[in-house]
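The structure appears right after this line, and notes come after that.
Note that this complex is displayed minus one protein chain, with the remaining chains in position.
Here the chain labels run A and B in written order, and each chain numbers its own residues starting at 1.
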Amino acid sequence: MDFSGLNVAALLPELLVSGGGLLVMALHAAFRGRQDRQLVWVSLASVVAALAFCLNPLTVEPGYFGSALSDPMAFAGRITVLAALVLLLPGGVAYARSRNLPQAEYLSLSLFAATGMMALASAGDLIVLFLAVEVLSISLYCLAGLMGERESSRQAALTYFLAGSFASGFLLFGMALLSGSAGTLDIAALGTGLARVSGTGTQWVALGGVVLMIAGLLFKVGAVPFHSWVAEVYSGSPTVVTAFMSTAAKAAAFAGFGRVLLALGSVSEAWVPLVGICAGATMILGNFTALVQGNFKRMLAFSSVAHAGYLLLGLMAVGAAGESLEAVIFYLLPYVLANAALFLVAAKVSQAGSGNYKLDDYKGLARRNPWLAGLLALLLLGLAGMPPLAGFMGKFMVFSAAVRAGHTGLAVLGILTSVVAVFTYLRPVVYAWFHEPEESGALNLDGGLAFVVWVAGAGLLLLGLWPRLWLDLCAGIGV
Amino acid sequence: MEQWVLTLMTFVPLLGAAVITFLPKDQHNLIRWTAAAFAAVPLLLAFWVWQTFNRAGVGVDDLAGFQYVVKLPWIPAYNIEYFIGVDGLSAPMVLLTALLSFLCIFASWGISKQLKGYFALFLLLETGMMGTFVSLDFILFYVFWEVMLLPMYFLIGIWGGPRREYAAIKFFLYTLAGSVLMLVGILALYFQGGQTFSLIELMAHARDFANPALTIFGMNFAKVLFVAFFIGFAIKVPVWPFHTWLPDAHVEAPTAISVILAGVLLKMGTYGMMRISMPIFPGAMQDFAFAIAVLGVINILYGAYCAMAQEDLKKLVAYSSVSHMGYVMLGMAALTPQGMTGAALQMFNHGTITAMMFLLVGVVYDRAHHRQINGFGGLGAVMPVYTGVAMLAFFASMGLPGLSGFIAEVLVFLGAFQSYKWLTFLSALGIILTAGYLLWMIKRVFLGPLNEKYKDMPEINARELFTLVPIGLIVIYLGIYPIPVMDLMDGATERLVTLVTSF
Partner (left out) sequence: MELNSNGVALAVLFGLALALVGVMYLAATYLGPKKFNKAKLQPFECGMDPVGSPREGGLRLRFYVVAILFVVFDIETIFLYPWAVSYSKLGLFGLVEVLVFLGALGIGLFYVLRKGVVAWK
């Protein structure tokens, strides 16, 4: 048998991260949990090794006979997921320790989930895509229920499991119909395969496959009309897990989604209206629901629904008009940085305040820790898309891509709903700066959280001023 | 080397803001003087630009006429450039911004709450304002426009009066709504105008935009975009009926911020119309000129009427700004060289005069802690120097010959009369109303029987005089001899008029 197309190196980042997860499990078991404090270093080491490997141009060749790709999308997805891990794991372990959650399980499940996410971003065929989705989903179901003694966490895990299984069913059935009618499992070849059956009776089967697959993927990214699980799961899960779901998992899901839509570009008339309606509805519903939340965590949850809408708009332009994926790739990184940091800040502020993520906890934050309040404002405004922060550049690129692809109306809708988003994001800022504190006393950050917040803030500013930094890196490594 | 002068003017305040954040919190004087030092640099550079500015260059749509131009690629994939330069339209605004920012540092001496944050944000605001006036790339312009918005929001919201939160949010939402309309327009222009954000190149595409076959949402492209940009800028001016944020913001903002708001930020609206709307959509400008003139007259009369009804001194000055910005609109809409020059000059002069008025209100507010016009009386007896300076400012605002306001208003009327006789006649009534509300206010505050409560009111002090006297001298000097500022803008305004009328 010929193994020349194997190139194991193409999957090495995934292997390193999953190996890290296994090692964490083994060490936890070997030391009977006595050395759990050190496990975070093992995890971080595997993440950093994977990062270093991703930046190494060795991985350019596709591996496993075209099932594992190393194009810019895969590179961007992997780096985004790994960056989220670097930001979240230290804070997550501290969070788990302070609430008596199992640290080793948190770490290993996070690494397994990340393996799935990275594989999803680099999947070259439908089977790998589905496997990746399942690996990441099952790990996340468990993570959502990590705080098992709390009912909201159990409820989140179960809701997520049920909604996720439903979505997986859609996805798998869609894949079966699609690959059956196109005669291939290779994602990139789907377009030509479908072109062969157009005009025959099989095209209706293919259409069913496209619609079902898109429905499954919309479920996974939490877009309208499949968004109803988001609020419950995001607000019930342990906050560090929510942060992970709303950042890395979403980025990976969009990478996979983008890859599928890119391949289906030749039959775009079949899905553009569908995705367009969903994108528009997602932007409107996400932003307006976020606006009325009195709970910071739920606000972030709905705002991440809204961001899914903008990303869908970017994907539409990609699939339909042959635009590059640049806009989506760029949008994701600042989104992930800001959200990861914001969720960790939310956990900290809530713990020091009401304990249930009330927006009121932010009152007078500027008096208690002006730097934190300043960075909070920076991160929120970055998400809102105020220039010169990176969120603006991301929105700008997405909207330009949409206009270029002829979706002017949706782009205008996107810009208008961003105003609503600004108002949403300003509320905590107003509380932090314009209100008197209800509790006195400084609110000090520990080193890890301060690191995350500063890195995210600096990243938003840097990427806003020099967006090419990230895009050139993706293009340079991937092509 | 010298083309970097504009970059320095824009970013030195930003550097100052960064330095201030690292100063010790309790060293109040150190923080104040650092802020002053960093604000002095742009002022000196602005003077230098003013001195060395080549008066023969025209600018507007002619790149050769721009000076101190820097053009570097910023985001090449979208043709976004770091493209800055000044011409006759922006040079006076740059000078005004540098001057008022520097003086306002001293007007903020009395701020005691969170000093570091205040001065850091103030310097950031200066960067935003400078950047807006020197940008020649649309995205750069937009970025600076928004950068300016945030510090303003915090400066009103944290250091403002009792209803500061409401005022800050109202200001923010109004302005944001305007800038969002602008962003939509920018994107549309980008894709219709050969994928460029350079304002100069977009002006070269004016004919393409005006093509009647080109539509957007089923309507004429140029007209729709003109209206979108106009609303975006009109909110900033503010043009009636978008003016309601202004009195609220002014009443709540601290003195120095009111000065910047009225002195510089309002000008950005009219500056945007001159720099962007008119040269890019000359045809639409011709079509809408009459409507703009009517709005200008409404501003003049409505602002003046409202000012007359005010009990609060600061609100009175705020409405007088609404009224005076009406002259700028009217002059612009006349599309005659005199009208345009008058509008540009009025922008500069209103910036100085209204700054003086707000500073003066601040002086008495710091002493009496209220601004009720009827709560004073006979201040002329206890504060003769203050009253003297105040008379200068109020008379200048009234348009008394010999003071700078007069020249600009005369030019506006001269220009407008050629185009709209009846509107000019109506707007001249505004002068009477202005005299009415100002003289009535002077009578109630400075003349008449002394309010016993204030018989020991301390006289204006040296620091306050230091903020007022330089502007006062400029007001007198330009009233007698306006050429030093007028010759900056003459070439550009004439060019702008030809550009529109010959289209």
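By definition in this document, a contact is a pair of C-beta atoms (placed from the backbone, for glycine too) under 8 Å apart; a residue touches a chain by one contact, two chains touch by 3 or more.
This structure is a prediction, so every number in the text was calculated from the model and none was measured.
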Which displayed chains the unshown chain touches: A
Contact partner of the left-out chain, one of A:Met25, A:Leu109 or A:Leu443: A:Met25
Contacts of subunit A with the absent chain, listed as residue ranges: 1, 3, 6, 22, 25-26, 28-30, 32
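By definition in this document, only the chains that are shown with their structure count from here on.
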Rounded Å distance, subunit A centre to subunit B centre (Cα mean): 43
Complex interface listing, subunit B residues touching subunit A: 75-78, 114, 117, 139, 142-143, 146-147, 149-150, 154, 157-158, 164-165, 168-169, 172-173, 176-177, 180, 183-184, 187-188, 190-191, 216-217
Footprint of subunit B on subunit A - complex, ascending: 326, 366, 370, 381, 386-388, 392-393, 396-397, 399-400, 403-404, 408-409, 411-412, 415-416, 418-419, 422-423, 426, 430, 433-435, 467-468, 471
